[in-house]
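The other protein chains are all here in position, but one chain of the complex has been omitted.
Letters A and B mark the chains in the order given here, with residues in each chain numbered from 1 onward.
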Amino acid sequence: MLRDITIGQYFPGSSIIHRMDPRMKIVLTLAYIVMLFIAANALGLAVGVVFLGLCYLVSQIPLRMILRSLRPVVPIIIFTSVLNMLFVDGQPVFQWWILKITVEGIQTAVFMSVRILCLIAGTSLLTYTTSPIALTDGIERLCNPLKRFKLPVHELAMMMTIALRFIPTLIEETDKIISAQKARGADMESGGLLQRAKALIPILIPLFVSAFRRADELALAMECRCYRGGEGRTRMKQLKIHARDIWCALAVGLGLAAVIALNIWGGFFMNT
Amino acid sequence: MLAIKTEQLTYTYSQGTPFEKVAVDHVDLEIEQGEFVGVIGHTGSGKSTLIQHFNGLLKPTSGRVLIEGTDIWGEGVNIRDYRFKVGLVFQYPEYQLFEETVYKDIAFGPTNMGLTPGQVDDRVREAARFVGLNDYQLQKSPFELSGGQKRRVAIAGVLAMNPDILILDEPTAGLDPRGRDQILGQIKQYHRTRKNTILLVSHSMEDIARYAHKVLVLNHAGVAMYDDVDKVFSRAQEITSIGLSVPQVTRIFMGLRNRGFGVSDSVYTLDYATRELLELLGKGEKGNA
Partner (left out) sequence: MGDFISADGVVFGYPKEDGQLNIVLRGVTLHIREGEFVAVLGHNGSGKSTIAKHMNAILIPNEGQVMVDGIPTTQEDRLYDIRQRVGMVFQNPDNQIVATVVEEDVAFGPENVGVEPAEIRRRVDEALEDVGMSEYKLHAPHQLSGGQKQRVAIAGIIAMRPRCIVLDEPTAMLDPKGRREVMSTIQRLNRENGITVVLITHYMEEAAQAGRVVVMNDGKILWDATPREVFSHVQELKEVGLDVPQATELCWRLRREGLDLPEDVLTEEEAVEAISKLLEEVRG
């Protein structure tokens, strides 16, 4: 059944990470990405891995969720690993015809793979612990200064909210239309590609007609509720930076400092 | 002959997930050929799920569905044949219209059946006649019509498949009294002409009382009652206790009986109520005859 699909990846909970200010979460996720990319050696990267592991532990997101988020990037990782192993010059460990795998190649491949995995798992943590609405809200408020450059920040956020609101409704509607056309003998399972594409018309047209009708009615309802864009608008929920946000920021700052320190003196530890 | 028979029919939504819900629970039901059945039950009683089993849109989790004696999920049975044999009109069916003209939209079902263009044409025109659409309207875009007209086009789209069993899920929802009477009148006329089996799902007890011969009452994913209209509405107390109502005239007669008057306990239409009271008050047909 189509309606069983859950929207977004939000995994409700009440951990400190769940309760953080979405703005802070977005900023810290960005800081974490920076941390991953400036890490120049294995020790620095290890800090990133441990840090993320701790975050997941605190957030109480189950392990299978992390694995699920990583599954789509596996082909990319295999692909880049193969390229790295084959094309990085250095001391060969294996050679066949013109193909040659080097120690340095393997090192780079592992390093890059870990970095990509951390990147995906890190951003997933943000979407796992933040509801789509809070995420939209956070992005809108972070982008507020961009309004000065005539960027329609409020409008974009509003569109995002309405899309989130209507996705379940439209999924349900699609379900209904498919059933109704099947009841009239529509055949959607057999035939060639062209035939299958044609079989979609009786579903797509009613769906579009209905979406436009809904948009029309919603616009009218919004007008009746005095909506006139972002100007002069207040918000019921005020986002506030709490002590927990400061603590989390400090933790990320500490991690970042550790990575930078390891970049500078890391060679020293590695060589001794 | 039995038009519809179910044996221990059970359907569970989202089986194996935390959202698991039994919507139809071990239902045994037998509906005779040619019956006009009103189906009542509040939202969530399993009505919609049950009727989607009759044309094979849903496959039972367990149990069997037999249409005219054949198990529709049995071996060697083409389920699509039963989509045509059992016509299902969904709620707000006008939202499924998609063709450029009313004619083409009504022709969608018959064309899917693989009929010749000549046969399709006959079917379309006959179905259009039943719901009162003229030739001029057949050439219009369905999106230009009024709400009530669109509804009738969508119903014609199912009638054109010439189903042995016709199921309508709240065909008059959201229509005004005039639109409602028109559509229900046409369905009644269709039944009279075709003598096929009709299942009419409705929230309006007055409509059920006026058009149906039998009533199927669903409650908690199962059948609470299935009997003739007068017998069902004479159990007003039971019906009320499961959160459904009986027609207002039935309630008036209950009120009269509670005051000790010996009026009938199975009055469910205005015509019957008027006759009964006129007779009791000495103005009935007996006096005139």
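Here is the rule we go by: a residue touches a chain if its C-beta (ideal position, glycine included) is under 8 Å from a C-beta of that chain, and two chains touch if they have at least 3 such contacts.
Because the structure is a prediction, the values reported are computed rather than measured.
**Student:** Given the contact rule set out at the top, which of the displayed chains would the hidden chain touch in the full complex?
**Tutor:** A, B
**Student:** Could you tell which one of A:Arg71, A:Lys150 or A:Arg225 touches the chain left off the display?
**Tutor:** Here the residue in touch with the unshown chain is A:Arg225.
**Student:** Please identify, in ascending order, the residues of subunit A that touch the omitted chain?
**Tutor:** 132-133, 161-162, 164-165, 168-169, 172, 213-214, 217-218, 220-228, 232-238
**Student:** Considering the entire assembly, which residues of subunit B contact the chain that has been omitted?
**Tutor:** Given the touch definition above, subunit B has residues 42-43, 146-148, 173-179, 203, 206, 243-245, 247-249, 251-252, 255-256, 259, 261, 270, 273-274, 277-278, 280-283 touching the missing chain.
Keep in mind that, in the parts below, only the chains that are shown with their structure count from here on.
**Student:** Quick check: in the complex, which residue numbers of subunit A touch subunit B?
**Tutor:** 1, 4, 173, 176-177, 179-187, 201-202, 205-206, 209-210
**Student:** So in the complex, which bits of subunit B are touching subunit A?
**Tutor:** Residues in contact with subunit A: 13-14, 17, 19, 52, 55, 57, 80, 83-84, 87-88, 90, 93, 95-98, 108-109, 112-113, 143, 157-158, 161.
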